[in-house]
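Removed from the display is one protein chain of the complex; every other protein chain stays in position.
Right, subunit A next:
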Amino acid sequence: MAAISQPRPAVILSPYYVKQLRKFTAIALVMLFTSLIAFVYLLPFGNMVTIALRDQESLAGGPDSPILPMKQIFYEYNDGQRTQRLEVFNVPIDGEVRQLAALTKRRTSVVFIDPNNPNAEPITWQGNWRSLQPAYAFSARWENFPEAWNMINFPLLFRNTFIIAFVGMIGTLLSSISVAYAFARFPIPGKNWLFIVLIGTIILPGQVTLIPTYAFFASIGWTGTWLPLIVPHFFANAYNVFLLRQFFLTLPRELDEAAMIDGAGPFRILTHVIVPQSWAAIITVGLFHFVWAWNDYFGPLIYLLGQPDLQPISVGVQIFNFRYAPRPELVQATSLMAMLLPIFLFLLAQRFFMRGVVITGVEK
C-alpha cells in the first residue's frame, strides 16, 4: 500500500527482497535471543573466574569493588627527600584522559605528577579531586591456584578419585559388555521381561536400596574403604547395558556365525568379533562412567565418612570449601580446578558423549 505513494518502491518491495529481508530479520532475532541465553549461561563461569583471580584486599571491598581482578594504581614518587605513595587518577585534560598521580588533593584544584615523566613540571588541574575516578589496572592473583592446590592437597584427591573412577570403569565395562552381549545375542527365556526390569531400575529412587546396602557393607567391614564405591559397578548398570546392547544389535550376525563355524566359542566371539567392532560404544560407556564417578558425591559422603585420606575430589572440595568459606577466591579456585578434567575429557570426546546421550535417550 505504502509502495504506491513512494517513488522507488518497486525494487525494494519485490517479493525477492521481502523474502530476503524477512530471512535476515529472522536470523537476527534468533541469533540475538540465542546469544542472550548463552550469555546468561556463561555468567556464573565469569563470576567464578574473576573471583578466583582476585586477592583478599580487593574482595574486602564488597559490592562496590570492581568486578574484574583489578588493583588501584599507586605511584611511588620521590621528590629528592622522601618517597610518597600517590593515588593515580583518570584525569580529563584537553579532551583526553590521562593517568596522573595526585601530589596534593584539594576541593578546587589538584596538583598532579605525570608518572611517565616525573621530573617534568607538575600539572595543576582545576576541580574537586573527589569528582575524579581512581585508576585501576588489571591485576590477577594467579597464586590463588597453587595456594589452593597445596592447601587442599589436590594430588591426593586426584589420586583417590582416579582410582575409584578407573577401577569402577573397568568393572562396569566388563559387566555391562557381558550383559549387553547376553541381551543382544542369546535366546534367554523371558528375555524381554528381564530387559524391562533392567530398564525399570533407571527410574528406581536410589534411597530405597540405600539403607540395607549400607548396612550390608558395614556388616562386612567395607565402610571406610573404597570397596562400596567400586564393587557394585562390577554388576552392570542399566544405562550402559542399554547403550551397548543397542550398538551390538546393529552389528551383523554373519560375522558371529562365520566365527562360530570356524570353531569359536561364545566368549571368543565376544572378544574377537563383537568388541573390536564396538570401540565407539565402549569408549562412550567408559567416559560416561569416569565423569559420573568424578561427579559422585553422595556415595563417598556416606561410605568414606571420617576418612580424609581416602576421599575423592567431590567430598574433598566440599569440606575444604566449607572450611574456607571466608576465602571466596580459594573456594572458586578449587571449584575451577575440580571441573577441569571432566570438561577437558568432554571437549576431547564430545562426539562420543553426545551420540551416547542420544542413543540412551531417544531409543527407549
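What we mean here is this: a residue touches a chain if its C-beta (ideal position, glycine included) is under 8 Å from a C-beta of that chain, and two chains touch if they have at least 3 such contacts; residues count from 1.
Definition applied: contacts and distances are computed from a predicted model.
When the listed names "Sugar ABC transporter permease", "Metallophosphoesterase", "Ligase-associated DNA damage response DEXH box helicase" or "Protocatechuate 3,4-dioxygenase" are checked against UniProt, the chain not shown comes out as "Sugar ABC transporter permease". Annotation for subunit A: contacts to the undisplayed chain at residues 23, 26-27, 29-31, 33-34, 37-38, 40-48, 51, 59, 62-63, 65, 67, 174-175, 178-179, 181-183, 185-189, 191, 194, 197-198, 201-216, 218-219, 232, 234-236, 241, 252-254, 257, 266, 270, 291, 294-295, 297-298, 302, 305, 313-314, 317-318, 321-322, 328, 331-332, 334-336, 338-339, 342-343, 346-347, 350, 353-354, 357-358, 361-362, 364.
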